[in-house]
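Every protein chain except one is present and positioned as in the full complex.
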Amino acid sequence: MKAAIVNVTGYAGVELARLLHRHPEVQLTQVTGRSAVGQRLGDAFPHLADIDLVIEAEVSGSVDVVFSALPQIASAEAVIPLLERGIKVVDISADFRLKDASQYEQWYGVAHPRPSLLEEAVYGLTELNRGEIRGSALVANPGCYPTGAILALAPAIRAGIVLEDMVIDSKSGVSGAGRGLSLSSHFSEVNENVSAYSVEGHRHLPEIVQELRRLRRGFEPRLTFLPHLIPMTRGILSSCYVLLKDGAVASGAAGLKEVRALYRDFYRGEPFVRVVEESPMTKHTLGNNSCIVFPTVDLRTNRLVVISCLDNLVKGAAGQAIQNMNLMFGLPETAGLEQLALYP
Amino acid sequence: MKAAIVNVTGYAGVELARLLHRHPEVQLTQVTGRSAVGQRLGDAFPHLADIDLVIEAEVSGSVDVVFSALPQIASAEAVIPLLERGIKVVDISADFRLKDASQYEQWYGVAHPRPSLLEEAVYGLTELNRGEIRGSALVANPGCYPTGAILALAPAIRAGIVLEDMVIDSKSGVSGAGRGLSLSSHFSEVNENVSAYSVEGHRHLPEIVQELRRLRRGFEPRLTFLPHLIPMTRGILSSCYVLLKDGAVASGAAGLKEVRALYRDFYRGEPFVRVVEESPMTKHTLGNNSCIVFPTVDLRTNRLVVISCLDNLVKGAAGQAIQNMNLMFGLPETAGLEQLALYP
Amino acid sequence: MKAAIVNVTGYAGVELARLLHRHPEVQLTQVTGRSAVGQRLGDAFPHLADIDLVIEAEVSGSVDVVFSALPQIASAEAVIPLLERGIKVVDISADFRLKDASQYEQWYGVAHPRPSLLEEAVYGLTELNRGEIRGSALVANPGCYPTGAILALAPAIRAGIVLEDMVIDSKSGVSGAGRGLSLSSHFSEVNENVSAYSVEGHRHLPEIVQELRRLRRGFEPRLTFLPHLIPMTRGILSSCYVLLKDGAVASGAAGLKEVRALYRDFYRGEPFVRVVEESPMTKHTLGNNSCIVFPTVDLRTNRLVVISCLDNLVKGAAGQAIQNMNLMFGLPETAGLEQLALYP
Partner (left out) sequence: MKAAIVNVTGYAGVELARLLHRHPEVQLTQVTGRSAVGQRLGDAFPHLADIDLVIEAEVSGSVDVVFSALPQIASAEAVIPLLERGIKVVDISADFRLKDASQYEQWYGVAHPRPSLLEEAVYGLTELNRGEIRGSALVANPGCYPTGAILALAPAIRAGIVLEDMVIDSKSGVSGAGRGLSLSSHFSEVNENVSAYSVEGHRHLPEIVQELRRLRRGFEPRLTFLPHLIPMTRGILSSCYVLLKDGAVASGAAGLKEVRALYRDFYRGEPFVRVVEESPMTKHTLGNNSCIVFPTVDLRTNRLVVISCLDNLVKGAAGQAIQNMNLMFGLPETAGLEQLALYP
């Protein structure tokens, strides 16, 4: 199998290259970039010196699958002609995640270039949409925040044990902001600092709401989602707060046990979701495709608290993209993703 | 005026020394420490080389005020005889913060050595209890988390515009855990990492609840408080979430304006609380005694979101202690605390 | 006394503002900036909210002293007319540091706009040139690296105990690279990383050589200076290596004692240079104007090793600039610079 990466020069792009290089069934045969065309990949990114490719301007020749790591809008434009040529696509941008074109326009400020594809595209949160992903030619890879947040809340919502008012408070490393320069990613500004951003509404909010709604008929989350930037490079930890419905689970320690069992059952057999009983840390996912989910109950307030964490560039981007590709091509879901986390 | 610091060898202790050294009206005349007795302060802590004191075993001679930076229990034991000698005390430990001795026993695991003092002690959140602090001989300096959390929520609770279900999600630098060694403060474990801790209930929770209840008759907060450790040394940022009562403020942007006005009015004239209209960052408080408070409304869910930040060792400990001392002795409240934040 | 800061919007500029705000004898009356003109200083830099000034386009009205924090070339151009109006200037840029105009052209790539001023300007390494600074109208504030490196080596060179082959290996925080955006200051690139830069020759090299040569007639240093970028915001630590002349000091421990005594004598009474007997750390200078100097001898190789450290934005820039201004105006040298280091 041959794969290409469109826009390899961002952090998600190089992470795809790193992972695909070790994939047993796939050969990375082409990489494109908007800057750096004509440069050897290993010159632009010394850690990829073992990959013998030159950065090209466009995808050409025959490939089986293309990963697009372009920003929104640019990605849709690049990907549509490839789809028309019959190439399967995993799109890491936000261009095919929202099902409703008017929502897309509202949050991204431009009309969607091909609304009909919104229907066709499958939202690639692998654990929830495995079946659809298998048959899909276009997978919209989820955002980094939605991946962790949805995996944290899905079991409880599906089971109908929680109310609709909820808060997701996320803490992210800086690589999520990409390789583009900005004062908010400038070392001296970020180091020894923490702040909330996108307080008026982050673009991942409609994506989270859309997917949570699909989990249970009639469920209408009233969600406040607040992301924070913290001084580290990789990793997202999301703390999710939602009241349990009265009587939905037993009171006290017995209810906590029920909740844990519910989560363990929901994710039983999942290779990349680990339900744990102690407060998790992002470091345990560094460079690895897992999402760790820790459900607990604040017994004083009868509130479900679920903490999830993942590596935003792996399960939150490149890793999940490869997981989806594996499904699309009938490969073992874990192929190329076996690497353990780097600790410490 | 002569001041002594009991247990100067922790982070709060050395921060007190740093600040008192520049206080125009107070002379630091004595420092004690459990370890390092007999050492010159500047040998144990080179950044304090300009302070010409030897670390002693106990407070002796005449002093007007003592700051205790001992851990709980040890602090009460050290402070009681000083109070009996008529020395005013600002206690940085948790020993006199809770009014209810049974709560103290529940959260700290031992009976309180002198419950009668719990009545007498004044909770030293300066902005809320200024009058009582002025006349007090024993001020219980608030915890670092409670300071930021209570200042964030007080105006809304006092005004009666919010419901009782609330979440406080706090992110703290590591210095809050002190100078004692533990794996959870080990550099290679904390760096490039984030996690929640004390998920079953942090000791600052009862303190926050106690003070929030005092803000409005009949108000009974159902609070989930979750602290997180992030890879920086100083600073706490707390994001507070609570639904607005229906109709408590106008809907939409007008309501947001009302909320901001309410906060500005509440803290008008305060030298150390700054109400802002943009998402704040801890870096803007580094080494400085201010608490920045940013109230906003998530219009989609009618939820009040208040973000506050401060330096846990200054407004969250040593700085507020000096602010309280200034009041206790009739000095200008800002004396010794004029230093601007260190940026970047 | 009235002071103005030209280009307050860089890191050295805001640090000048922070320090001058607390200076007992000087009033900061004007700040200019290339960007942000018309903005209130406290809006652009929230930590300076207490300073009630608007950023202006140019220095106007009467001021006694101007600090220029512009980049090279722009600084000379801005400063020359001010000097002609009789205003004293402390220039933080590199424009007046090199005495030889051809060296300036070689290292900065343009002809110097007013070579005659190179003669007039005094190199403001306060401890070495105190007398000349007192009478000067134009002080060229030293670079951050040269300050620490020259203070580390001056006593040994003046005393004639070392050979001319020497290595200075410096480790710097990222704020030295300024507030301008670049990939090499991008958080995700700098964090968890270390690298050497300017390997072909850093612009501070000729400045260091020039000043070391002045310390002893005929001394011609053959210096390799290599700066490294490390993942922290403030601070420079320089490790300096130079062989002792045979017989210059006693052999063994006695020689080490001689060297220490020589250094202590050289800096006796200096308020901002501290000679120590244990390996120092940058953290002990954070936000403070001191330079810590630790001389030792590698007895196995008869090599003098001197380690110095300082805060690059204080003793390495804004603090030393104020120290120089104090001298130029007959104020106490320590005025406005009494703040202790922030630890931890």
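Order of writing sets the labels: A, B and C. Residues in every chain begin at 1.
The rule we apply is simple: a residue touches a chain if its C-beta (ideal position, glycine included) is under 8 Å from a C-beta of that chain, and two chains touch if they have at least 3 such contacts.
Owing to the predicted nature of the structure, the values given are computational and were not obtained by experimental measurement.
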item	value
Which residue of C:H47, C:R97, C:K171 or C:H204 touches the chain not shown here	C:K171
Full-complex contact with the absent chain, from C:K2, C:R114, C:R203 or C:H228	C:H228
Of A:Q30, A:S68 or A:S175, the one touching the omitted chain in the full complex	A:S175
Chain not shown: contacting residue from A:A36, A:A101, A:A137 or A:V276	A:V276
Sole contact to the chain not displayed, among C:G201, C:G252 or C:P332	C:G201
Interface residues of chain A (partner: the chain not displayed)	11, 14, 18, 21-22, 45-50, 175, 179, 191-192, 233-234, 274, 276, 280, 283-288, 292, 338-344
Contacts of chain B with the absent chain, listed as residue ranges	11, 173-175, 179, 181-183, 185-188, 190-192, 231-233
Residues belonging to chain C that touch the chain removed from view	165, 167, 169, 171, 173, 188-189, 191-197, 199, 201, 222-224, 226, 228, 230-235, 237, 239, 241, 243, 279-283, 286, 296, 298, 300-301, 303, 305, 307, 309, 344
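Here is the rule we use: only the chains that are shown with their structure count from here on.
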item	value
Distance from the mean Cα position of chain B to that of chain A, given in whole angstrom	38
Chain centre separation in whole Å, for chain C relative to chain A (CA means)	46
Touching two or more other chains - residues of chain A	173, 188, 191-192, 231-233
